[in-house]
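Only one protein chain is missing; all other protein chains are in place.
Note that the chains are named A, B and C in the order they appear, and that numbering of residues resets to 1 at the start of each chain.
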């Protein structure tokens, strides 16, 4: 059994705790907070009553190094860098659910996050935590940069198709729709119930921070610079991201190649489900789970490709994927604690 | 044409502005804010774009006295008292949407609102702004204490029945369910989308501040001290209050008296609709409107009476009722600007 | 005063009745139904209680011809054709909220609606009821083909830009998100509360019937054949459509042309609001209203244009637009009964 620390007590921390409850190989030893120090975790999250007896503490890296083998960091960007640096030096493997280690180019990080990166030398060491693409790197790294929720929903459908040259690498448009948990737990006007309920809006149009993360991974897959247009939207629901992705068949590719490549690439993956012809995903089908569902449409005459993906932003888009990475890092079956159907309806 | 000031820029202010848009007899001259000073009202509320060209200002009572005939106060409790005192002295009639002038007994106010009342001598002067009960007082007063949303939904169904002796005045239970706008516009954990959506809870169990306001008015109607049990609940919707009211037939009263008394009392009221036998209200039927719908059930053998009322907490429960009071105060037809069906569905 | 018939009793009929309540120039004389014959309209729609005293009847065209000057048809496709034919012959002007007269090419209609058009000779006579584009035709026609909700949200932002040559006419992608009222009032699995709530999905991917309607109008605006990719989504809310539109600046056009053309074209239109730079619409801002809001983003380096539009699918997307057309046809001020702010929040 290993011991784990969770640094942060927002919604991704809560989902980590849900997924780790009852796991025999992992014990959550420490949960760090800034606003809830001294409270029991089940006072902060009453749905966890009966599962944990942990009191939230301020982040004490010495103590984590002394007692834990792994740390999950679920923090606003910028805060993870110094912590990861110290924890890794102390032998604690880190899974960072924030943005600090996702971008390989510190200059891009600096541009989008308006912050100098404090440890750029660690960027090369960090594995981008998409198991379906980087399983081996994850197995051996001490720093996992757990992907963003929008990037996960965008990269998994596209990467195999760009890698195999089925899609044109230019002109890709990703129109994503997210539930409100993606905006975190801190109350603010844009996530006030009355402002969200019974309406939909776009936000971050042309400037969202997940754009370079998506572009980085698609470029790596395509072997050439890929630019994407990415527009997120806020939907009146708690969980789920649906990404509708528009791309074009590359000259020479056959319409049937799209489905064939995806089915081959994901055929033995436990958490990616390619839906049958004519079936498109619903975020409800993956609610609370680690699955990513993909629907495929190709217009045979025009070569227009539409991919629709669905995931739960807190699970496959964050904490579930983090647990999947944890399983890989520690040599446990990758599906351990994650392979269950969603709550439906 | 008169000129009006609105002091406050929360949701009840927004609903006042919706209802006053296009009114020929009233011009909103001043809107006061603390957090949005210097912004145009349509920057704060883009849905009002095209209807007002008012810049929000700090509350300047001198200016209001100089230019306005009426002021709506939509403020947290305690803040209205000094303002109303000064405005009324300056000849401005005041409609207070807050709690400061609703309780006739300053000691009760002090107990529930934990604040000494700064102008108890004005309490007698203030009319409780339920037009169906106090139309004449409202017509002649310079201070209207606009009722709370829960009290409106509770008092209107019960008062005529207590007044006429049809119901037992003891053992009344009011179980109310409210949309989230009732909690105001300020973001806080309890109205964060993710915490409200897809769930329901009770709050203020046994201690809610609207209890003494309800008890005061029911006691006046019954001519004897009435105690009530009142439990509010938070429902994942923006607008609407449904109150399910449990009472008992008074010895000697006939089951049919309940419906008869209500139909007689409200027969010529424009905004109270007694629904047919077997039909119970839905908050959707009054969405955005000034109506209060009442459904009636009497168990003939046990004498148990169940009344179900529905209103829109921002309209008949706040701003619509305030406009109704305004119409009465200034001698306009009471339904002016208020008699329209709701947005449905 | 004219007399009107409404043929159909679904949600668009309900919204017509909401908007016509209290109108002095129009009296709703007849409401036709198939499932609710013999019931009062306020039994079917209790929110209309107090506004109408009409009993639903089967559609009797003789009676409509004898008593009405205008008929609104709110019917499934295919059913309007014979009725419109007879009514127009009898001197009744028709506003068809269905799809039967929108497509100018009967062959396209036949392909998408899988039905032979029964009166193709009337197609040329029918005006496409987008007042901002066809005001004069509407004024003089006896048949208005009231546009679809998705097409209204797509055509209004794009048509002026295609007409003026600012946008490339190829590669336009329209990603639309709609509330559930767009699916009508008949219960079915796909609009069952439990299947829609707390989730989002795409539907009709690549095959939705509104595609040719959009393409027709954009082609007319561009003066050349325009193909569009249109993907609708179902959002857990009642009302509202948000369309996120992706297009590219035409070679030679300046980024600033986009906003300039839209502001000029819609500068004096009462119901189209071009939002300020950096502001993107929210469907809540147009809730229950006849407004269409448009937000504009142009990437200056790539020439990528993103337009985001919002409307209420039942109002500007159906019944409000129908009333706007009615006002034009009968020479009343175009904003009569329609110029009010929405219910918010």
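Note that in this section contacts are C-beta pairs under 8 Å (C-beta built on N, C-alpha and C of every residue); 3 or more make two chains touch, one makes a residue touch a chain.
For clarity, every value in this text was computed on a predicted model and none was experimentally measured.
Listed residues B:191, B:216, B:238 or B:289: the one in touch with the omitted chain is B:238.
Of the options C:202, C:237, C:322 or C:338, the residue whose C-beta touches the omitted chain is C:237. Chain B meets the missing chain through residues 171, 173, 175, 177, 194-195, 197-203, 205-206, 227, 229, 231, 233, 235-240, 242, 244, 246, 280-284, 287, 295, 297, 299, 302, 304, 306, 308, 310, 345.
Take chain A: the residues that touch the chain left off the picture are 11, 14, 17-18, 21-22, 45-51, 181, 197-198, 238-239, 270, 273, 275, 279, 282, 284-289, 291, 293, 339-345.
Residues of chain C in contact with the chain left out of this view: 11, 180-181, 185, 187-189, 191-198, 236-238.
In this section, only the chains that are shown with their structure count from here on.
The most central chain, judged by the distance from its Cα centroid to the centroid of all protein Cα atoms shown, is C. One simple way to say how far apart two chains are is to compare their mean CA positions; for chain B and chain C this gives 36 Å. Multi-chain contact residues of chain C (touching two or more other chains): 197-198, 238-239, 282, 284, 287, 345.
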